[in-house]
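Here's a structure for you.
Note that one protein chain is taken out, while the other chains of the complex remain in position.
Going in written order, the chains are labelled A, B and C, and every chain counts its residues from 1.
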Amino acid sequence: MEINIKIVKQIDTSIVYQSLSHQESGGVCVFIGSVRNLTNKQIVNKLFFEAYESMAVLEMEKIVKVAFEKWDLQKVIMHHAVGEKKIGEPVVLVGASSAHRESCFQACRFLIDTLKENVPIWKKEFFENNEVWVTPHP
Amino acid sequence: MEINIKIVKQIDTSIVYQSLSHQESGGVCVFIGSVRNLTNKQIVNKLFFEAYESMAVLEMEKIVKVAFEKWDLQKVIMHHAVGEKKIGEPVVLVGASSAHRESCFQACRFLIDTLKENVPIWKKEFFENNEVWVTPHP
Amino acid sequence: MRILLFGIVKDIVGVDKLDIKLDIPKNVGDLKKYLVKKYPELGNLSSLAIALNNEYATEEMKLTIQDEIAIIPPVSGG
Partner (left out) sequence: MRILLFGIVKDIVGVDKLDIKLDIPKNVGDLKKYLVKKYPELGNLSSLAIALNNEYATEEMKLTIQDEIAIIPPVSGG
């Protein structure tokens, strides 16, 4: 049970495999979220992410623990970026390794879904003429 | 619709994000299959992969086309290794990018499942005292 | 009693830390009522949670000056 949780300025996507691979794992599943150029057909120029870091890390740890309870995993990674992010930049990286692929796929989906629900991180979208804190459950 | 299909000696996992990210994509989902140290509780020393390359690439193209028909994707990658592979080495890499994460998760799962069913690639497992061509549907 | 503010709450209130010196709320529910009364725009948010020492808190939880208190508007990470 290896856990790799971080709030970072810059997501490093190149370390995905070395961070997750394990001799007992038949595979790893990874999700990397990135900045899209459109929200509801409006052009987005950039994003800004703010985190309540101490609590965010604790919430991430809780999510990862639940994932280890629900599925037979070897390693889990959960990184989230803060600060200004341009179109195409990675903002979140989650993933898991497991002996059989069913588990790592389910765990990976759970990690990103639950992160989006619970972890105290906020996204501001910068459009041409205004900027808006995103509230995903209106 | 960008497609990246290859049979390679060595899977390069570091290129995952740059190969899949797209300005219209909110995320990418990736599966990397690797060599496990156990099969049915027997210790595996190494694997050997053989491909009918010309047909394998055609079958991979068919799978990727179906994925683009079924889901709204920006990019798809499908790489498979051939030759000798040690424990922990990556042997297959599939992934997709999409505006919303539901599509890339479903597509990624479809890519690996269908690859395993249809693509003419064969795996030999080397145990301590014997070697066996794997036949997954006995 | 100092309270950490984030995201849209920080914009509504205009600062990133609040310091309540008079009429200190006794529990989380009281704090929420205090905040929405003083900053009515907070009442328009789809949710408004309070974190107590880095954990989501329930309405009846007691507050003390030693606690780390934060207002958590709807999260939007990922």
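What we mean here is this: a residue touches a chain if its C-beta (ideal position, glycine included) is under 8 Å from a C-beta of that chain, and two chains touch if they have at least 3 such contacts.
Just so we're clear, the structure is a prediction, and the values are computed from it rather than from any experiment.
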{"item": "Missing chain: touched chains present in the view", "value": "B"}
{"item": "Which of B:5, B:77 or B:92 contacts the chain that the document leaves out", "value": "B:92"}
{"item": "Hidden partner chain, touching residue among B:12, B:50 or B:89", "value": "B:50"}
{"item": "Touch list for chain B against the chain that is not drawn", "value": "33, 49-52, 54-56, 58, 80, 91-92, 112, 115-124, 133-138"}
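The criterion applied here is as follows: only the chains that are shown with their structure count from here on.
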{"item": "Of all residues in chain A, the ones touching two or more other chains", "value": "33, 112"}
{"item": "Shared interface positions of chain C, touching two or more other chains", "value": "none"}
